[in-house]
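Structure first, commentary second.
As you look at this complex, bear in mind that one protein chain is not there, while each of the others sits in place.
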Amino acid sequence: MGSFYSDHRTWLHAVSASLKLILLAVFGTTLYVFNSTWVLLACAALCLLLFVSLGRATLPARKLLFLVLVTGLLITAFHAYLQQPLLGVVSALRLLSASLLGIALMLTTRSNDLLDVLESLLSPLNRFGVKSSALALQVALMLRFTEHFFIQWKRLDDAHRVRTGKPGGFKLLAPLTIRMLTSAQRVADALELRLPP
Amino acid sequence: MSSVISPSDPTPIHLDRVRLQRGTTTVFDDLTLRLNESRIGLIGDNGAGKSSLFRVICGLDKLQSGRVSVWGYDAQSRPAERVGLVGMMFQNPDDQIIFPTVEEELALSLSPNGLPRKANCQQARAVLTARGLGDWAERAIGSLSQGQRQHVCWLALMMASPKSVLLDEPFSSLDLPGRVMLDLEISKASQQVIVSTHLLDHVRGFERVIWLDKGQVRADGDGASVCAAYEADVAARCQSPHFNID
Partner (left out) sequence: MTSSRSSGLAYVSLFAALVAVFGLIPKIDLPLGVPITLQTLGVMLAGCMLGPKRALQALLLFLAAVAVGLPLLSGGRGGLGVFVAPSSGYLIGFPIGALATGLLMAFLPANTPRRAAISALVASAVGGVLAIHVCGVIGLVTLAKLSWTQAFWGTLVFVPGDLIKCVLCAAVVHSVARGLPDWRFGGRSFQ
């Protein structure tokens, strides 16, 4: 969704959002039922196959994928340090499988569809006073702000590069936070006028 | 093209001896205004209080004293009906667009009806198709130009169908075609429209224009004369040796 949604249509795009979520939940849980390295290796291979089958659609998530791989290695190293190397391998395989599926979900699902599923999932909670529409709105806002962060970061980084010739890095965190806070205030004002009390 | 506001309607917008303070600055002091006309322009320097006036009418800022009534309701009390009474378009579309696609954004305007999002999305799609913009429905906001995004904000506003519509400097981020389109939309709107702007030509033809200066009404009358008075004042200030931009 958002900046991760790929317009290159794949077979997974056609699958409904609710089905994808159910499969993700089921498969994700089974990952943690099995402890055998071989089973998890097979699972990871399956997930990789699914991911690769998406072809060009995976382009927006290249950097994220790199992050997954590095984290997997770090987890293995961490558990090796704790003298539990096998647990490290098992954890890394689980991470890889779950992440590949999660990224595939984001690449092939419109946030609108996901929010619709969320709203219907949460609707039983309406009886307990929880407003499912408010929760769905908050998830939508969260995704919107996530996208905006990257856009604002890029803008500040460009401005910084133009003036100093170097990328901004962590120095941009404070100005970015200030910008996002003012943006949130304006979003709050807009919401105030558009939602009934 | 202005529509007549029925005499049996309560006063659309009435500010009564309003006092607004922000921090240590007094924005308005004892301001009284009746805004009945169907097309009103609001002009003045930056910092004159144009945006603050709009915020007060919407009930976004708390008054120190005085009352603001909008179509018979007290604006400060945040009535449940407010969405149907007054709506505002902020200067920057990016500040107010919530959802990533056009149909979802328009569906939000319908959410007070309590229906699920899907139903509202379908209605939004129908409205877009009726205007010949059916292919906009699933488009990402990010793929639209600034002017198109402003148009989405306008559509969202129209779908909420408030009786009064406040536009805060809507023309500033638009190119020429965008401005022409917005002028056209404003002329077609059946509700009361109040526009605050620096681009005087867009309000020169309005039946009423108010010139706000440091929180007070400096001039109030027909569009042509008030705009001309403001322009003359600015020209005189610029020629003065002590001119500085506040």
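Just so it is clear, A and B label the chains in written order, and each chain counts residues from 1 on its own.
Throughout what follows, a residue touches a chain if its C-beta (ideal position, glycine included) is under 8 Å from a C-beta of that chain, and two chains touch if they have at least 3 such contacts.
Since the model is a prediction, treat every value here as computed from it, not as a measurement.
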Absent-chain contact - pick from A:L12, A:A44, A:V68 or A:V89: A:V68
Hidden partner chain, residues of chain A it touches: 21, 24-25, 28-29, 31-32, 63-68, 70-72, 74-75, 78, 81-84, 87, 91, 94-95, 98-99, 101-103, 105-106, 114, 118, 134-135, 137-139, 141-146, 148-150, 170, 173-175, 177-178, 180-185, 187-189, 191-192, 195, 197
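What we mean here is this: only the chains that are shown with their structure count from here on.
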Residues of chain B that touch chain A when the two form their complex: 55, 58, 60, 78-80, 82-83, 86-88, 90, 92, 95-96, 98-101, 103-104, 108-109, 111-112, 116-118, 121, 138, 142, 156, 160
For the chain A and chain B complex, residues of the former touching the latter: 1-2, 110-112, 115-116, 119-120, 133, 136-137, 140-141, 143-144, 147, 183, 186-187, 189-197
